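Working notes, structure below.
In this view, the complex is presented without one of its protein chains, the others remaining in place.
For clarity, chains are labelled A and B in written order, and residue numbers in each chain start from 1.
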Amino acid sequence: MSLNMIKKASVTLAATLVLSASAALAAGGGGPALKTQNWSFNGPTGTFDRAQVQRGYQVYSEVCAGCHSLKYVRFGNLPAIGFSEAEAKAIAAEFEAEDGPDDDGEMFMRPARLSDAMPSPFANDKAARASNNGALPPDLSLIAKARVGGADYVYSLLMGYSDAPEGHEVAEGMNYNAWFPGTQIAMAPPVSDDGVEYADGTAATADQQAKDVSAFLMWAAEPKLEDRHRTGLKTMIFLIILTILFWLVKRRVWKDAH
Amino acid sequence: MTTTTPEGGHEDGATRRDFLYIATGAMSVVGAGLFVWPLVDQMNPSADVLALASTELDLSAIEEGQAVTVMWRGKPVFVRHRTAEEIATAKTDDSAALPDIALDSDRVQKAEWLILIGVCTHLGCVPLGQKSTEVKGEYGGWFCPCHGSHYDTSGRIRKGPAPKNLGVPPYVFLDDSHIRIG
Partner (left out) sequence: MSNPGVTTQVMQWVETRLPIFSFINHSVGTEYPTPRNLNYWWSLGSIAGVALVLQIVTGIVLAMHYVPHADMAFDSVEHIMRDVNYGWMLRYMHANGASLFFVAVYIHMFRGLYFGSYKAPRELLWWFGILIFLAMMATAFMGYVLPWGQMSFWGATVITNMFTAIPVVGEAVTTWLWGGYSVAGPTLQRFFSLHYLLPFVIFALMFLHLWALHTSKSNNPLGIDVKSEKDTLPFHPYFTTKDLVGFGVFFVILAYWVFFNPNYMGHPDNYIPANPLVTPPHIVPEWYFLPFYAILRAVPDKLGGVVLMLGAILILFVIPWLDTSRVRSATFRPVYKGFFWIFVVNGLVLGWIGANPPEGAYIIIGRIATAYYFAHFILVMPIVGWFEKPKPLPDSIAAAVLGDDSAKEAN
């Protein structure tokens, strides 16, 4: 075997290993393949589709917020997805936030403001479990980054409910979902056709809601994504030009070295 | 970026070489500057600090002649329910020799409620005068113990090293007895 062959073989093998290792990591839970979507935020120039993310917020607040908190998102963040400041204030004012203690030492409720986080449906994890049959609805702020597959996983899970296959025992109060690790999930199918009514007239199919809320949760998990892409493109162009200049300088300096 | 090895001869080559070096050097400097900016800017107030929480206050519990101190943006805010006498003094002193000229009527929304940022404009100490037991200075307002600045009943600097009057924070009356600062 010639050396070049060994080199080539090792490079090929290395690439294969790296790819398969990451694929193995990506497979993680070992469920069926994710229902990959063509998200607007994919790719190096991806941005959030404002209308979609706003609809997603509506789905979150009307469907998910009953059980799931979103504690790292504040009402004041909503203008980032296209709500006006006044709209964000109006949305906040529909909720109450705890404040205090007042002069009597008591905590009290007041209308929420932009600086308040999205209110949590339960006082603490134990209360959440008590109200949900022992299951803990996770905080959704980071869910799109905390699961392998991200927004695709969220979408696949939401659309992944089905009857359990033959011979699959589903425990009392649980639901079959092939995409959930262990396939048994306490959450009942959350989205259904016309479960919400979209203000912008988009047909609120279950599929549409699942897509919209997945996009919203991606924004919630990575609110700086657009900044990142924008800055990234400029930085890349700058650095590539600079590197070419460095290379030209090097070549010029080395010209007389022989 | 200089080279110590002189390149033989051509004027053209030298110019082009200089241009290349200057362009590369300039671009490196710009790049370094762009990289340093995030390192500097991260020390500026973050988004949650800028989303400044406002402070609300119920005035009904404050008797005439009393004052309370509340926190706003990490600083004390003085809220004083002024007596008729204090208001009168403040108005009379509009024509006194003031280091930092201001009319009392411009410093309050309602004459009986004087609302000020309780930070001495000299070097940032909190002046005395909020509690009835504290010294209020020669002009019946506040007295800063750090370097002896005296403020009057409108919070105006009258004597001492402080250059400016006590600041007035932005506030609104929500109703007759409630204000929101900020």
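In the analysis below, a contact is a pair of C-beta atoms (placed from the backbone, for glycine too) under 8 Å apart; a residue touches a chain by one contact, two chains touch by 3 or more.
Being a predicted model, the structure only gives us computed values, none of them experimental.
**Q** Of the residues listed, A:A51, A:A97, A:A135 or A:V148, which one is in contact with the missing chain?
**A** Counting the whole complex, the residue in contact with the absent chain is A:V148.
**Q** Against the chain that's been left off, what residues of chain A make contact? List them.
**A** Residues in contact with the chain left out: 1, 3, 6-7, 9-10, 13-14, 17-18, 20-22, 24-25, 28-29, 44, 72, 77, 138, 141-142, 145-148, 150, 181, 221, 223-224, 227-229, 231-233, 235-236, 239-240, 242-244, 246-247, 249-250, 253-254, 257-258.
**Q** Determine and list the chain B residues touching the chain excluded from the picture.
**A** Touching the chain left out of view, chain B contributes residues 1-5, 37-39, 41-44, 46-49.
The definition used in the following text is that only the chains that are shown with their structure count from here on.
**Q** I'd like the Å distance between the centres of chain A and chain B, where a centre is the mean of that chain's Cα atoms.
**A** 40
**Q** Under the definition above, what is the set of chain A residues touching chain B in their complex?
**A** 74, 76, 103, 110, 113-115, 238-239, 241-242, 245-246, 248-249, 252-253, 255-256
**Q** Could you please specify the touching residues of chain B with respect to chain A in the complex?
**A** Listed in rising order, the residues are 1, 3, 5, 7-8, 17, 20-21, 23-24, 27-28, 31, 34, 48, 51-54, 56, 58, 61.
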